[in-house]
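Up next is subunit A:
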Amino acid sequence: MSEATVDVFDPRRVKRLAGRHRVWSTFAGNKVALVALGVYGVFVFLAIFAPWLGAHPNDVDASAFLKGPSADHLLGTDQLGRDVLSRLIAGCRVDLVAVLEALGIAAGIGIPVGLFSGYVGGWVDVAVARVADAVLAFPSLILAIGIVGILGPGLTQAMVAVGVVLTPRFFRVARSCALAAAREGFVEAAIADGCTTRRILFRYVLPEASGPVLVQTTYSIGYVIAAEASLGFLGLGVRPPQASWGSMIAQGFAVVRQSSYLVIPPSLVVIVAVSAAFLLGDGLRDAIHSSTSRRQ
Partner candidate 1 sequence: MLRASVRRIVSIVPTLVLVVFMSFILQAATPGDAARIIAGPLGSETEIARIRDELDLNKPLVVQFGDYIWRIVHGNLGVSALTGIRVTKTIFDAIPVTMSLVLVALSFALILALTGGVLAALRRNTWVDRVITGTAAVGLAVPAFITGVLLVLVVAVQLRWLPATGYAYLSDGFWPWLSHLILPGLALSLVSASELTRFVRSSFVDTLDRDYIRAAEAYGLSALTVVGGRAAKNAAAPVLTVFGLQVGRLLSSAVVVEGLFSIPGFGTLAFQSAINRDIPLIQGVVLVAAGFVMLMNLLTDLLYPVLNPRLRD
Partner candidate 2 sequence: MLARTAGEGAPLLQGSDEALLRVEGLTVDFGGVRVVDDVSFELMRGRTLGLVGESGSGKSVTARAILGLVATGGRIAAGSVHFQNRDLVRATRHELREIRGRDIAMIFQEPRRALDPSFKIGTQIAAVARRHLGLGKAQAWKHATQLLSEMRIPQAALRMHDYPHQFSGGMCQRVMLAMALVASPKVLIADEPTTALDVSVQARILELIREIQVERDLSVLFISHDLGVIAEMCDEVAVMYAGHLVERAAVESIFGHPRHPYTQALLDSLPQRGVGRFHQIRGTIPMPGEWPSGCRFAPRCDFAEPRCSAPERVALVEAADRHLARCVRTAELDLEGVE
């Protein structure tokens, strides 16, 4: 009964919408972050529409081995005669899938467990937090490689590993938001109204956590791309002949004495992608902090 009245006019919702507007306007003022967002827009577009863009990552042009940029091949060819630009675009797609898989696991497990643990508190929270601490004690890439060793090579397996490594970070962010939210007045009111824990978590606690979680997600995207590149470089990620930026760097490095050029395009693309993710994360974090500080 009280739930209906809460939905009709919710002062929290008004406050949240006003806050959201402030976040947006602060963010929109940050030019660097906007550029980073634009860069990601391009990546996502390329990733989704790759097949229709005429990219041919696996076609061999027998007339052009290890050539530099030309009219036919805008970014040159690799040692097997494949078009570099096409392979970079195909790599976008691989990374999109990678990010979705890894973050799907990390956020899909980390956020609900974190919210629940932070909200419930007590020994449950202590125990779960300890588990997260233990996972964080392993150096990230070493743990990821270990898991890939167990599961076997392949993109999905590698991303499961990366996802596991990232889960504690999402857990911590969600947990600290839940800890703060549990003390808020409207949560106590909801409890008094008799809402179920699940409802409270979804309707009231989760929105409070959305900001920091979004920031963590953005930083994690950068991390996943870097990890995928590292694993790909080592040959533990995508299987050949599929193109990924990391494996392209490895292939370029293999022939570095013959051609200094080949490693450059994929390296630059990885640097741009990771930097853009971090800059975007910084912009979001600043925007969110400015809105929360002004709320008081």
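Basically, contacts are C-beta pairs under 8 Å (C-beta built on N, C-alpha and C of every residue); 3 or more make two chains touch, one makes a residue touch a chain; residues count from 1.
A word on the picks: all candidates are chains of the complex that A comes from, given by their letters.
It should be emphasised that the depicted structure is a prediction, and the values quoted were computed from it without experimental measurement.
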Result, touching chain for subunit A in the complex among 1 or 2: 1
Parts of subunit A lying in touch with candidate 1, wherever the complex brings them together: 130-131, 133-135, 137-143, 145-153, 222, 226, 229-230, 233-236, 249, 252-253, 256-257, 260, 263, 267, 270-271, 274-275, 277-278
